[in-house]
Structure formats: structure tokens, C-alpha cells
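Got a structure for you, written out below as C-alpha cells; questions coming shortly.
Missing here is one protein chain; the remaining ones are kept as they sit in the complex.
As written, the chains take the letters A and B, and residue 1 is the first residue of each chain.
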Amino acid sequence: MRFVLRRLGFFVLTLWVAITLNFLIPRLMPGSPAVAMMARYRGHINPQALHAIQIAFGVNTHESLLRSYVTYLGNVLHGRFGVSLTFFPDPVTHDVLQALPWTLALVGVTTVLAFMLGTLIGLVGAWRRGGLMDSALPPIFVITSAFPYFWLAILSIWLFSLKLGWLPQSGGYDVTDTVGWTWGFAGDALKHAVLPAMTILITAIGGWILTMRNNTISVLAEDYVRMARAKGLNPWRVMWTYAGRNAILPNLTGFAMSLGFVVAGAILVEYVFNYPGVGWMFLQSVENQDYALMQGLFLLIVVTVLTAILAADVATALLDPRTRDQR
Amino acid sequence: MSASPLGATDQLATPPAGPAPMVAEVRPGRGGDLWRAIRRNKKAVAGVVLLVVFLVFSIFPGQIAPYDPTAEIFPPALGVSRHHLLGTTAYGQDIFSQLVWGTRLSLVIALAVGGLATALAVLVGVSAGYLGGATDGFLSLVTDVILVLPIFPLIIVIAAYEQNAGFLTLVVVLGVLGWSYGARQLRAQTLSLRRRDFLEAAQVRGERKSYVILNEILPTMTSLIVATFLGAALYAVLTAAGLQFLGLGDPNSQSWGTMLYWAQNNEALFAGMPLWAIAPGVCIALLGASFALLNYAFDEISSPALRVRKLERAKLQTARPTPALPSPGETSDGAVLRVEDLSVAYATDAGPVVAVDHVDLELARGEFLAIVGESGCGKSTLLYAIARLLGSPLPGEIVGGRVQFQGKDLVLLEEKELRRMRWRDLSVVMQSAMNALNPVLTVSQQMEDACRAHANWSKAEIEVRSREVLRLVSIDPVHLNSYPHQLSGGMRQRAMIAMALLFTPDLVIMDEPTSALDVVAQRSLMVQIKELQEQLGFAVIFVTHDMSLVSHFSDRLLVMYAGQVAELSPTKELFDRPLHPYSQGLLGAFPSIHGPKVRLLGIPGSPPDLAHPPTGCRFAPRCPQVEPRCTAAEVPLSTVNGSLVRCVLHETGT
Partner (left out) sequence: MTEELLRTEGLTRYFRVGKLTGRQTLHAVDDVDLSIGRGEIVALVGESGSGKSTIARMLARVYTPTRGEIWFQGRPLSRLRGRKSRLSYSADVPMVFQDPYSSLNPAYRVSHGILRGVKLHRGDLSAKERRAELTRVLEAVGLTPDTRSRFPFELSGGQRQRVGFAQALALRPKLILADEPVSMLDVSIRVGVLNLMSELREREGVSFLYITHDVASARYLADRVLVMYAGHLVEEGATEDVLQRPKHPYTQLLLSAVPDPRAELGLADARDVGEPPKIVEPKPGCRFRPRCPLAIAECATVTPPLRELDDGRRVACHVAE
């Protein structure tokens, strides 16, 4: 599968760019912000972690830029990001991995759901051209896709939590509860996830509905769809296998490109809801000038996005035989 | 092409060939046209109105806002009142004034980032697309990397290091990171434009590359550039608001995002003052919505396919000249198809157009009927109307007439019954197999489709039949497992014909199935079709623009002009003694290989505009034998020795 290998290469390249940016940006900023940060570590952590941070931020090292860079790359590959200031003295990797499941559960599930639902609605809407779905929905979704995520989050808190009291307004779980794999906890976590999930879903789904609808309309105009009708195939099959499978292909690549917006939205939503995921922790680290943690989280976000894109590429390769034949 | 960042119909730098992006052809001309189009489109109007309101707010804040937005002189946390339209903030500032003054910053950010990002996108995208080669490879790679890197976290990282990022930094960073989406789309469109001859023409003319990019390429991409701008502006509004909300912008600046920041900081919801958060949020949403609406509306205006037009039947002429054929009834013996008085119309911006005008024809069992005509005569529309397959991209609805096939009127049949008849009794062969075969299914899967829809065969039986039909057209059955793009052009066409014969239908309709092939392959395919027809006994309706192609194969020839039947004769008759001046003209327009070399004339002029068809004979303006009575009244079909012709010169009492 040449195609997938090529995409993997792209994955590695982009990751490398992100890592290099992590390395370069603090060095390029005026005022040496890292120096101030370093002072807060002194004497409180083990030398290895200290050294890792020094390398990452270029403080108190006597090595050349290139050597620092190489060492830094090595550290990154081994997961040595240093120690977090916010959750002192946890190593960064520990905190990062703690936040990850929350985000995967909330953002991951919701995004996939939004994509699948959006694609489905777009497909059906375009299939029934001129129907209610097709004429009423697009303008509505054009507007909802322009909503700022955080505003919708605030609105939903106000409405569903404060006014109506149906759902909790913040956190990933009730702090009086014990964390663990119990049904009670799971139910509680679910309750806390509803509002943030709804916010993300409503805002993200619009774009995918619209593009799937446009794709489907142009696919429906293709000869092979007319041929399928001419063959007297069951309309569901025509819509699904002939129109749908072809219209979804550009949507999958579009998925990759719109992930940036979803990430931005997820960060803001977690912030507003105080939901203990990667985005929330990321902003905490920024507030606390906990650069080590921030860098680790940034890389995690990049890896997650790239993985999602890679998954979409694999799906494209599976669905479209023409990609497999590309030499 | 929508450049909304929330979706894309474009592909990554190494794309599979999917449905092409719906790139819009620029229709210039009077700005009045565009203005009218905008006025008609509700979304565009909404978008423009919103934008204008905000523009006014941003240009004249002092005149509209009642108070100084920063003045903390009022009692804090007031509700809505006459003096304070939206109440006051936690610090005693008037919210409404803040909103109005905040417009300026938000709008400036949107427009500045939009401009910067668009400029970069155009620069990178068009250069990559036009210059190609290594430049393209490099630029595309850079574009893709930036596209994929999550920008919001990256900006947060940058802002984290640099405290109090100023307005300029914000604009520059947003602009420098936000061009990649637009660049991809511009590159894609440039690539598709490269194949357009006018670019090559400019190059051959000797124009410099820079001239070509600036003066030949960019003007044709104005709609895409505008779309890119709107998309970038939307992205800027939302991202900037998000950053300011987080407190990463200058918290003392006047903007909606900062208002939200302070609202959050002062726990607007708990303080029972939701308006602190709702008001600026609504403004952000509305500004964003205005860009999104304009973007979407622009799409619709430039890609007519996206719009749904209703056919105004009331405007159609329903009068019809006296019928030429005896009164219709059931399909007579020996006739496999009988079309009576069939009319097809479709909606255009200029009103309804009748593409097929009261056409009658009858087809005997096993007969080969060729329908000949030039572009716009309605032959393909007629063909697909008979098969009840109208719809995008061949628009149209049947607005009158009957299609008698196997004792039933196809026009009146329900979809379900139609489907039962399809392929078993009536199958279709289209012009381009590359387009007519589903690119993601193998040949055998597509045959299986048809089989399963109409018969209860087992998998083994299906395979046997599939192999059989492939052998009929001399294709090695090993190709059953190939995808369409893996077969050669001629093989694909023949595979399509094979598929049409799976159930040995009574009637096969063919829409120019040979025009994508070269002359030698055309000839052999025609011979093959004829042999199959004689072997299996199906009738054929064959649409073509090339009369000589069918001269040895068709039993009768129907010549169409401007949606009407001009002449219908046995083939040999038509070639030896063409009755209608149009048929004569057509025959005279084909230079011959053998025989004397004479100067030909063709038929100067063009067919009439069917949106406003002329009275009387539609060929009159181009006819060398025209008389005044030609345009006086509608010309009916006359019968002359077993041929039908619509011409006053041969007029008989019907």
C-alpha cells in the first residue's frame, strides 16, 4: 500500500515540524520567558528531568544549538518532557496520559459521531432534492457552523444547567465521587459529558452536512448514478453504494482539513466546562506558564490530529480502488 | 467553490480522482447581472444586510453608541433599561456602547486577516498550480503541513510565550497560518485551468508567465478568490474571538472577544447577568454568519447545479398541431415501442424551455432506429425521456404524451413498476463507459448488481451469465475482477454493452456509445452491435450526431431539429432522397472519402433559442428554400411514401 506509506511519511514529517517548532519558538521569543520559568524548578526535581527542560528551552546550556536540538529530539522520542509545574512533581507524560482518556471519550466520540451523522444527513438531504431537508437545513447549518464554540457552551450552561437544572455545569465528574470503574461513576461522567458533547456536535456537524450535500449533488449528476437508476436497482442501493460511496471520498479528505477547527472548539469547550481533558489541561499550563507541560500537550494534540487524518486516509484507500493503483 | 474552513470538497496533494470540485465558471458581464443574482438569493441578502449593519457600526461608532465604552461611571450589573439597552457590565460600563465600539476591532481583524490570508493563498496556490514540477511539490508539501498542524493550539503556544500579544501580532500570525486551505483550492482550480486551451493559447502567443498568472488566470478565479476571502474572514473572526476569550489578546482592547473574557472572569452566569456573555456572543455569531451566508450564497450563484428550480408548467404552450399519426391505442402488433406526442421541458433562469416538442415514433421488434441531430436538438433528452431517466445533468420533466412499451404507458408507471421493467426489458448504453461505470466497483460487481435486482439467480449462475455476456463482446472474462479504470477505452464500451444484454431485453437504447472511440474501434463496435442485434433480436434506438456512422446499420433514421422531428425515413431512402432541407443540408455537410471533390456549404447559422422558439418552421432562418408560408403557422408532419417530413414543401393533407 504505497499510498498509506506515503501518508505515513507525511505524518512523520509534520510531527517533526511540530517538534521543531516546540524547540524553536521559546528560543525566538523576546524576553526569554523560559528563564523565569526555570527559576521555579530549581532544587526541587531530579537532575535528569531538569536537564531535559534545560535542553527543551535552551536555558543554562553550553551546548551548540544543533547539539541541543539532537538531544531534544532524543528526549522527545523517549518521552522525557520534564516535570510539570502545575501538577508538581508529576512528570509531564504522566499528566498528559491522565487527561487523554477524557478527551478521547468526549471529543473523539463526538467528532466521529458528528462526522457520521453529518455525512448521513447530507447524503439523504441531497438525495431528496427539493425536499424539506434540502431547502430548510442548509441555511440553518450555514449559520450554526459559524457559531463560536465557547459561546454555545456558555449558552447551554445557562439554559440547561442554571435555568433548567437538568445537567451539571462543569467538571468531568462530581468531585465528591470516587474515581473508578464503577457504574455510578460512569453514569456520572456521562451526565457531565452531555452538554460539552452537544456543544461540539451542534457546531461541528453543520460543515460536514453542507459539504456532503454538495458532493452528493455533484455525484448525483454523474452518469454512473443514472446508469444505476437505469439498471433498476433498489434506490437505497443507488443512494448508498453508488452515490454515497463516491460522494464520501472528498468528504473524508475534508475531514482532515476541518479537524483544526474541531480541535480549537474542543479546547474552548473543555475550558468553559472545566472538563478535565487535554484541552483544559493545555490552557491550565498556559495560565501557569508551565511550558514543559504545555509542550507535551501540544505534541499530543498534533499526534492525535495526525492519527485521525491517517485513519481517514486509510478509509479513503479502502473505499476507493483508484488510490490503491497509484504508483 | 465554498472555502468554508469547516468543510471541503477538495482533495489532498496526492488525491485519488474523485468527483471534481464544483469550480465555477466566471460569468462576467454587467455588474447588474451579479447584483440581480444577489438580490434574488435570500441568503446573500441576509449576509449583505448583516455586513452592512456591522460596517456602519464600525465606521460610525461614536454616533451610534450612546456612551464611552470604557467609562466605568454607571452602576454595575444593571439589567436592560431605557438608558442602557443591554445593561451594564460588572464594572459599570454600558454594554451596548461596548458592543458598538467592539465592532470596529472585530471587523478590522476579519478583513485584515482575510486579506492577508487570501493574498498568501493566491500567491502560493496559483504559483504551485501553474509552475508545476518541483516548485509545486515543495509548495504543496508546505501547504499540507501547515494545513494539518492544529493552528489554534499553536497560536496559544506562541501567545503563551509572548505576553500581551498586540493586535498586529494577532493579525500577522492568523494570516500567516490561515492561508493553507485557500491555497489548496486555488491550486486545484489552477490545475484544472491549465488544461484549458486559453492558457496554452496565451503561452503560445508569447506572453510572459507573470502576465499569464496575473491577467489570464486570476480574473477567471474571482469567485474562488472571493470565497477564499470570506472563508478566511470567518476563520479570523472565530479564532480571534476564541483567543481573546481566553485572555490571550490584549484584555484592555475593545472587542467582543474581550467582552466575553471579562464576562467569564466575572462569572456572568452566576451573577445572574447572562447578557454579559450572550450579547457579544450573538454579535460574533452574526458576523461569522454573515460571512458564511455570503460564501454559501456565492456558491449557489456561481454553480447553478446547486440551486433547485421549479418548472413553471403554466407558462408552457400546450397547443399542438394536428396529430400526424392515426389515433393511438395499445401497442400494435409487432411494435415494441410507441411514443406519442411526447414533450419534455425544463426550467431555466429565462423561463421554461421545451426540449422535446410533441414527438411521435414507433419501433418494430428487432428494428434499429437511429436518431440523428446536432447539439441542442433534443435527441438525448428524447432518449432518456423514453427510458424515464431524466434528471441532473439532463434536466427535464415529461410534460405531455405517452410512451407505450409492452402494453403499459411508461409515463404513468410508478417507480416500483418501472424498476421491475428496467434492464429486463429495456436497457441503456451510455456515451462514456468511464463515466457510466461506478469507479469503486469491479465489473463483476456491477453485473451482479443488475442480476440481483431482477432475478433470483445464485452467485454461480450470476457468474456464468456474466462470463457469457463478456464473451459475446469478445472480452476475456478474466476482466470481471477489474475496475473500470483498469480497462482500455474500447473494452470499457464493450463491457457496458455486454452488461446491457444480461437479460436479453426487448429494447436497448444507446446514447452515442461510440463517440469516445477512434474510427477503427467505432467501426468494429458498430458491426458487433449489429451482429448481436441480429443474433438476439432486440430493438435498438441509437442516438448520434454522425449520420454516416449509422448509414449501414440502421433500418430507419429520425432526424431531429430544435426539439422536433424533421424527418423520419428508411435509412437508404433518406440518403438517396432526403426530403427535408435540413436533412439535405446535413448530408451535404459530410465530405466524402471517395467520389468527386466538391465544395460543400454546410448550413450556416445556428439553431433557434428554445427558450423563445420562433413561430412556424424552426429551420426557416437557415433554409435555402424558405418561403413566406414557412413562418406563418406551425408546420405539421406530412407522410410522403412511407416517410414523415415536417416541411411545407411536402405538405399533404394529413
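As a convention for this text, a residue touches a chain if its C-beta (ideal position, glycine included) is under 8 Å from a C-beta of that chain, and two chains touch if they have at least 3 such contacts.
This one's a predicted model, so the numbers in the text were calculated from it and none came from an experiment.
**Q** Using the touch definition up top, pick the residue from B:70, B:169 or B:203 that touches the left-out chain.
**A** Only one of B:70, B:169 or B:203 touches the chain omitted from view, namely B:203.
**Q** Out of B:249, B:563 or B:585, which is the one that touches the chain we can't see?
**A** For the chain that is not drawn, the touching residue is B:585.
**Q** Which candidate, B:52, B:412 or B:600, sits in contact with the chain we can't see?
**A** Residue touching the chain left out of view: B:600.
**Q** Out of B:274, B:490 or B:505, which is the one that touches the chain we can't see?
**A** Within the whole complex, the residue contacting the unshown chain is B:490.
**Q** Could I get the residues of chain B that touch the absent chain, sorted low to high?
**A** Counting only chain B, the missing chain is touched by 25-29, 195-198, 200-207, 216, 219-220, 222, 374-375, 474, 488-490, 518-524, 527, 545-549, 551-552, 575, 585-587, 589-595, 597, 599-604, 606.
We take it that only the chains that are shown with their structure count from here on.
**Q** Which residues of chain A touch chain B in the complex?
**A** Going by the criterion above, the answer is residues 3, 6, 10, 13-14, 17-18, 21-22, 25-26, 29-31, 33, 129-130, 134-135, 138-139, 142-143, 145-151, 154-155, 157-158, 162, 169, 204, 206-208, 210-211, 214-215, 217-224, 226-235, 237, 241-242, 245-247, 249-251, 253-254, 256-261, 263-264, 267-268, 271-272, 282-283, 286, 289, 291, 294-295, 297-298, 301-302, 305-306, 309, 313, 316, 319-323, 325-326.
**Q** Once bound in the complex, which stretches of chain B touch chain A?
**A** 2, 4-12, 14-22, 42-43, 141, 144-145, 147-154, 156-163, 181, 184, 234-235, 238-239, 241-242, 245-246, 248, 260, 264, 268-270, 274, 277-278, 281-282, 284-285, 288-289, 291-293, 295-296, 299, 305-306, 308, 310, 384, 387, 389, 391-393, 415, 418-424, 427-428, 430-432, 435-441, 449-450, 453-454, 483, 485-486
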